[in-house]
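Every protein chain except one is present and positioned as in the full complex.
So, chain A:
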Amino acid sequence: MEERESCVGLQQARESAQSLQPEVEVERPGLQHKLLRLPLSRIKGLMKADPDVSLASQEAVFAIGKATELFVEVIVKDAYSFALRGKRKTIQRKDVDNAVDATDEFAFLEGTLD
């Protein structure tokens, strides 16, 4: 991980913290896949919790799972850059709050912050 500058822009923070390739175990009897870190069954359960959402193919669930993993990586890196700006080494809840406020696409999370 590179920390060349003390104040990193969000874009730089996202690019500089390279994560390892994901290796996820999908819960399946018998042969195991290692494509996603998040459990497919849980993702599917979350999708189904919305009564309006129709059936999704397994690949669609995979796609959402992968997108969610990427989302976690991004928000965590963004939160880290805020912690750095605050000269802290521990990421606090307010860093995640700031990460949400700072990015347009995360506007849907405003309600979660309370």
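Please note the rule applied: contacts are C-beta pairs under 8 Å (C-beta built on N, C-alpha and C of every residue); 3 or more make two chains touch, one makes a residue touch a chain; residues count from 1.
Assume contacts and distances are computed from a predicted model.
**Q** For the complex's missing chain, which UniProt name, "Major facilitator superfamily (MFS) profile domain-containing protein", "AP complex subunit sigma", "Bacterial surface antigen (D15) domain-containing protein" or "Protein Dr1"?
**A** Hidden chain, UniProt protein name: "Protein Dr1".
**Q** To test your reading of the contact rule: which positions on chain A touch the chain that is missing from view?
**A** On the chain A side, contact with the omitted chain comes from 1, 17, 19-23, 30-31, 33-39, 42-43, 45-50, 52-57, 59-60, 62-64, 66-73, 75-77, 79-80, 89-93, 95-97, 100, 104-105, 108-109, 111-113.
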